[in-house]
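Starting off with a structure, shown below.
Up next is chain A:
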Amino acid sequence: MSERTVSIHVPALTRVEGEGALRLIVEQGRIAELALDIFEPPRYFEKFLEGRRHTEVLDIVARICGICPVAYQMSAASALEDAFGLEPGPWVQAMRRVFYCGEWLQSHALHIHLLAAPDFLGYGSAVAMAADHPEVVRRGLSLQGLGNDLIRLFGGRSVHPVGACVGGFHHAPSMAEVEAMLTRLREALPAAEALIGWAASLPLPEDAQDFVSVALRHPTDYPMAVGRIVSSQGLDIAPADFEAHFAEEHRPHSTALFALLHGEPYLVGPLARLNLNLDRLPVATRALLEATGIRFPSRNMFHSVVARAVEIHLALLEAIRLLEAYSLPASPHVEVRPRAGAGFGATEAPRGILWHRYLLDAAGIVRAARIVPPTSQNQARIEEDLRRSLLAFGLDAPDDALRLRAETVIRNYDPCISCATHFLELDVERL
Partner candidate 1 sequence: MNPYLPREAEIVERIQETPTVFTLRLRLADGAPYAFAPGQFNMLYLYGVGEVPISIVGDDAGEGLLTHTIRAVGRVTRGLAALGAGDRIGLRGPFGRGWPLTEAEGRDVVVVTGGLGCAPSVSIIHRILRRREHYGRLTIIQGVKHADDLIWRAQYEAWAKAPKVRVLLAANVAPPGWGGHVGLVTALFDRLEVDAGLAMAMLCGPEGMMKAAATGLIRQGLAEENIFLSMERNMQCAVGHCGHCQFGPRFVCRDGPVFAWPEVRDLLGTRGF
Partner candidate 2 sequence: MAKPSIAVHKFSSCDGCQLAFLNAGEDLLTLAGLVDISHFLEAGMDDEEAEVDIAFIEGSVSTPEEVERIHKVREKSRFLVTLGACATAGGLQALRNLDESNEDWKRAIYARPEFIRTLDHAEPIRAHVRVDFELWGCPVNGRQVLAAVRQLLFGVAPVDTRDKVCMECKRQQAVCVMVTQGMPCMGPVTRTGCGALCPRFGRDCYACFGPAENPNTAALARRLEGLGLPPADVARRFLFINSQAPAFHAQALAHYRPGFADE
């Protein structure tokens, strides 16, 4: 191993959501410093939530992240309904799942094709990649567009949708709109099927690691908007018990928090979900996964991209299944009666578990809020992975190669830095 000193600083990571930087210093062939710096300014969302009416919460939390607003709305809705002791009923639950499928579809398609694929195919950006692989980029854009349209069906727009509310939705799509959407979803299936094989065939690095997977688990379905929190080490808790097991730590180089499970890093997101919920995949999706020859549960973090492809297929199948049974409801939402108390909600954002807790007064006004997004949960894991991956890759590799590998590792998590940083205030609560 060479004895040289390497100093790599990527001041602004590309193809991630939000602003982050990477700092790596190698001295005497050893990693002296390695950090994923997150310097996005905090936006104090939990503070804004205080004093606002429950009816405003969904529109506020959506603004935490433009990439996964549906996840924020769904976690908030389930936490507020928990606080009010409200059961929104089967129509709302089914349609929330469809709504969520839209977000998985758009977010995963965006990540696979526009953010991650250039790493594996050797391009700086999807725009550059489009010149040689137009069909890949087009498939990505069209699946992403379909996901966005599915969100629009219930939310009017795909970024900060307006259709969801505590208790359900403001509006039910018409039968004709649902029919038209079904046709498009069915037409997209072949592309989604092909995508799984394509993702598995990418030149993904081989790198087995040990990590703890954490995801939701639902009695019958692949987890999305409802479930208990489970881990690959046997944890099985209700969302309300989250704080008893997960704690966060503030490290000086970053303005985001590192969540730890019993003091250790852990993984949330598509790979963790798939590792823990293989038995909940639809038969067709499972068969496509098996045909890739990759064995799951997988210890190769780079199989996240395959997991995303699998979840795209699953999201299509689920949306089709649920919309085929669509009927116009008497009302798209149940009546909300606020009451004082605390409520907890956890749902599976495209990037992993998104946990919310609210304290409300009798008038339904938020008195305290706490939100733990997936990226701050993955942060410790990312740094751990970086360290191991770079050692395995070889620290004597040229700077550019090291840098690219480091960036590839980070992007593989699809980190959403915008989300990660808006919760610094979480720190406070434990001060």
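Criterion applied: all candidates are chains of the complex that A comes from, given by their letters.
Just so it is clear, a contact is a pair of C-beta atoms (placed from the backbone, for glycine too) under 8 Å apart; a residue touches a chain by one contact, two chains touch by 3 or more; residues count from 1.
Not measured: the values here are computed from a predicted model.
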Q: Check 1 or 2 against chain A and report the one that touches it in the complex.
A: 2
Q: Could you please specify the touching residues of chain A with respect to candidate 2 in the complex?
A: 12-19, 39-45, 47-48, 50-53, 56, 59-60, 63-67, 69, 106, 110, 114-115, 118, 123-128, 130, 134, 137-138, 141-142, 144-145, 148, 155-160, 162-163, 165, 170-171, 250, 252, 255, 365, 416, 418, 424-425, 427-428, 431
